[in-house]
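Before I ask anything, here is the structure I am working with.
A single protein chain has been omitted from the complex, and every remaining protein chain is retained in its original position.
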Amino acid sequence: MQIAVPERETKNNTSFTTNTPKDKKVVYDTKDLNLWYGENLALKNINLPIYENEVTAIIGPSGCGKSTYIKTLNRMVELVPSVKVSGDILYREKNILGKSYKVEELRTNVGMVFQKPNPFPKSIYDNIAYGPRIHGIRNKKILDEIVEKSLRGAAIWDEVKDRLKENAYGLSGGQQQRLCIARCLAIEPDVILMDEPTSALDPISTLKVEELVQELKKDYSIVIVTHNMQQAARISDRTAFFLNGEVVEYSETDKLFSNPSDKRTEDYITGRFG
Amino acid sequence: MQIAVPERETKNNTSFTTNTPKDKKVVYDTKDLNLWYGENLALKNINLPIYENEVTAIIGPSGCGKSTYIKTLNRMVELVPSVKVSGDILYREKNILGKSYKVEELRTNVGMVFQKPNPFPKSIYDNIAYGPRIHGIRNKKILDEIVEKSLRGAAIWDEVKDRLKENAYGLSGGQQQRLCIARCLAIEPDVILMDEPTSALDPISTLKVEELVQELKKDYSIVIVTHNMQQAARISDRTAFFLNGEVVEYSETDKLFSNPSDKRTEDYITGRFG
Amino acid sequence: AACGNANNNGGNEGTSEGASAEGGEELEGSVVIDGSGTVFPFMSVMAEKYMTEAQEGVSVEVSRAGTSAGFKKFLVEDGTDFNDASRAIKDEEKAQAEELGIDVKELKVALDGLTIVINKENDWATELTEQEIIDIFLAEGGKKNWSDVRPEFPDEPIKTYGPNENHGTYEFFWEVILEEKDLAEGTNLQQEYSTLVDLVSKDKNAIGFFGYGYYESNQDKLTAVNVDFGNGPVAPSLDTIAEDGDYAGFTRPVFTYLNTNMAKEKPQVLDYAIYTMKNAQAVAADTGFAPLTDEQINTYVEELEGLK
Amino acid sequence: MAKHKDGVNVRELINEKKTTLNTNRLIEAFIPKFLMVIATISIFTTLGIILTLLFETVEFFKAVPFLDFFTGTKLKPLGENAQFGVLPLLTGTIISSVIAMAVAIPIGLMSAVYLSEYASDRVRRILKPILEVLAGIPTIVYGFFAFTFVTPILRAIIPGLEPTNILSPGIVMGIMIIPMVASLSEDAMSSVPNAMREGALALGSTKLEVAWKVVVPAAMSGIVASFVLAISRAIGETMIVTIASGSTKNFTFDITQSMQTMTAYIVEVTGGDAPAGSTLYYSLYAVAMTLFVFTLIMNLIAQYISRKYREEY
């Protein structure tokens, strides 16, 4: 990832410092983040603090940069070769965009759940044990414990406990998604990023995952991208509304949905566009 | 195409004989048409007369069977191996689903224009001359005349007359689509079927094609599938509204849009779904 | 190099008048030759000479499957026109020819000295008696190590090499020299002479045998053993290789066999046969063979002329 | 349809040409049959191979007992007491193939991993065609290379290595096969969906871990199929061994020795053209049959693997 600063647009029109809670710890702090795909500016001057043990929802119409932003938080966005970034993202006070920051370490601390469930073509057990194993945990007993704990954490233990050796592809879509969440819990991350984790699921599976997210926020900080405004309203504590690569509004979820301060936010949440 | 009659659903809930004009000649008459893709019933008990020298629009949400229906009219749907059909389609009083009906002859009489412009990777001239040639017309002078006449007919002659030998892929999308219409005019069909002919075009090209359709109906009977209700309202004489493989409503376009007789039609044209 | 050296043309100007020179007749068609690899250098040079100097319209094709393999292609219906051989035709082969009605004419073309070669680094076995050589190659004789041959030789295993049974050279060696006793176990028999040359030149304990021509072309890589036939060691050379020469013990004639039916049918075949005999002495000298006497040549030429 | 006031009336012309429609129908009926005949030529080729080999092989086994052929450790096809044990050729073939695979599998697989997981698009676009050039070099050139270049180098390193030996052609054969393994394995790996890689990377994996623990296992059937195809190729390779391994019919497992493979035996016996009718001549077909069956089994296994275990992701 090249850290370049081409013609920075510094219309600092987004400032949310007013409604920042003083008692909450900041996990992630994004400062003046710009991101280009080649010549194309996809994120414009993002400033966004993310708080500990909260669910932060990111909403916005298709193509507004939600996925791009969340993938910047664990630097997965680097997989696109043409990406360039400027600005800072502080995770636990350290700038993850710095040259010396080890992305593997970052990603160990920050788990991610994707839109489409993507289990490995291995057994359920091996899917969960994958993370601990690469971190050098080989002890069978410890691994067993981790697997059980993670699967319980993802509320799927009862459904799969008798078939741990079976291939994960035998599970339903909703189960696969919870398996992926469990896989991510197995390395005990600090933050969990979720990019539309329920958009490929049926309503019942969606509900289960939503409940799970509510459950998980006790132990983890969660950032969730969603298309579904009802979902954001239901499960998040704080919501950011993205539009054309910019953060239009960021505040407590209740406030954003009941009393948006920006006309565009209002238009969006009332379904006027998007 | 297998003509099978598995568990026919004969809820004859669609009957449009009331508003049939007595002075118009019927080009196509579809009777009790059912069509399956494998096990999946895609067209249910369609009854639909199509009149000479009119533009008949077919509208409906995605997946409702519009393309399937229009492709049944020239039996292109047979290219899908699993297709099964029951019922009758009378074209000029002959049942085209009959075993003895020669599909090449049908397709010679019934031209088709597709959603994406699909010129052949040949010169403009050869694209137009393709049809006449496969029907045995080799005389250079006659071909020249046909090419000019067809291109004029599709209102694109002036734009391409100096580059007839150039590859058709050098044309813009809108020009390509008119070229495809010209190609279809070259064998002077009786009916022209159009499956969303403008959905891949920019507004200006769309307008040109719409004008062309209006022009062509003097000489041809046209069936046009469209997603765009405004378009249907603008250019068609008669509109059929499809939903889940059924014809919900079929009447004069003015009437259908101003005074729909079915609640679902109303919901659809007011944008409540689809 | 045996058949590649530039002074090829120098020595044989006198003899290069072809058989066809007298007739002046332009011939065409093909002449098909297979057989001995030993004779191949001789025959390929002869064929080229014929095609460039005598009859451009004739295509002479030369292959070299080996003497025995060649006979099998010669003694069939519509077989080859000539078969080169580094040993005389066997009785069973003659019988086969008779059965098929093939009238075979033996043409001795030159003399070859079976040459025993060793590695360049081998400085002990440069002179051996005929019996020592036989003992080395025999299965029963117990000469497994050089020190078994003579105590002063190094105590290292002998590695024996030779052409395989496709070759007349093998048969000559086995029948005439070893008197049909079993060859030493583990003798490395190869189809290609090039492989043999390479093997011996890279193996310090190697000893192998093949025609003099192959040694002559590779003097820089191999040493020839001087053989003591009872009157002191003799080095193989074009002077010593002769039916009554000092190297006579390992000297053998090499042949080409003509299918006279073919010769009668196809004028180019006969013409080539006559040409070959007329030029045999010159080509032999250039390709590492000792020439026949004028007398022998003349007899052959006369006999062949008689076939016309 | 009175729409043509002036100019040509295409409709009429087309109707006049109704005859073309009829000839068209004839052509239409004829073409599929004709093409089917053409398509069956490939079957006749296979059949031709099998029958050609079979008839003469049967003749061979009239002269040489089946068991003697497959258990005989001595092959001495020429001369007085001919013996026809195929084991020396089998070991030669198997050993040279094993050596080739020992070279081609690790290097090919590592190249595939590099190209599919590490290399940028540009690097891949440059390196892949170069590897393919390697696959397109005639085997005779490799034979020459093995004999005149690789063998002398190996002899300098390994004392006791014979000037013709199975090691050098085995290695060169392996080099020749690298592109096959690399290219087919790379195809298999590139078809592993990116979601899988992203899943692993998001857990903090290094690229090596992604490649080794996720991509390679997921692409395993394609990779194994490429190995099997490569083995089949090595078994059938002829000129390299013919030139660089000599024609010694050694029954040994010592790779420093000269050995003959089945293919090289066929070259030697045909030696410009084989004399018909002898046991030697029939042995050619028996060996060729063995070779054919060997490679056929390999090819079928490869196809079975890639069909049966097509990954479901």
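Worth a mention:
So that you can tell them apart, the chains are marked A, B, C and D in the order they are listed, and the count of residues begins at 1 in each.
Keep in mind that, in the parts below, a residue touches a chain if its C-beta (ideal position, glycine included) is under 8 Å from a C-beta of that chain, and two chains touch if they have at least 3 such contacts.
Assume contacts and distances are computed from a predicted model.
Chain not shown in the complex: UniProt lists it as "Phosphate transport system permease protein PstA", one of "Phosphate transport system permease protein PstA", "Acyl-CoA dehydrogenase family protein", "Fumarate reductase subunit C" or "Multicomponent Na+:H+ antiporter subunit G".
Of the chains on view, those touched by the hidden chain across the whole complex are A, B, C, D.
Interface note for the absent chain: among B:41, B:97, B:124 or B:184, the touching residue is B:184. In the complete complex, the hidden chain is touched by one of A:83, A:171, A:187 or A:248, namely A:187.
Within the complete assembly, D:139 is the residue of D:139, D:168 or D:260 that touches the hidden chain. Within the full complex, the residue among D:64, D:86 or D:115 touching the omitted chain is D:115. Considering the complete assembly, chain B touches the hidden chain via residues 74, 76, 79, 81, 104-109, 111-112, 114, 116, 118-122, 130-131, 134-135, 169, 180, 183-184, 187.
Contact residues of chain A toward the unshown chain are 102, 104-105, 108, 132, 134-137, 142, 145-146, 149, 187-188.
Taking the whole complex into account, chain C touches the unshown chain at residues 1-4, 6, 8, 30, 32, 40-41, 44-45, 47-48, 51, 59-64, 192-198, 213-214, 217-218.
Everything that follows uses one rule, which is that only the chains that are shown with their structure count from here on.
Chain nearest the geometric middle of the protein is D, using mean C-alpha positions. Among all pairs of chains, A-D has the largest number of C-beta pairs in contact. Seen as a C-alpha superposition, chain A sits on chain B after a turn of 175°, to the nearest 5.
Distance between chain centres (mean CA atoms), chain B to chain C: 86 Å. For the pair chain A and chain B, the distance between C-alpha centroids works out to 47 Å. Looking at chain C, no residue sits in touch with two or more other chains.
Residue numbers of chain D whose C-beta contacts span two or more other chains: none are found.
Taken as a contact graph, the chains are arranged as a star, with one central chain touching all others and no contacts among the rest. Remark: chain B residues 102, 104-105, 108, 132, 135-137, 142, 145-146, 149, 186-188, 190, 218-220 touch chain D in the complex. Note for the complex: chain A touches chain D at residues 74, 76, 79, 81, 104-109, 111-112, 114, 116, 118-122, 130-131, 133-135, 169, 180, 183-184, 187. Those residues of chain D lying in contact with chain A across their complex are 120-121, 193, 195-196, 198-206, 209, 213-214, 217-218, 311-313.
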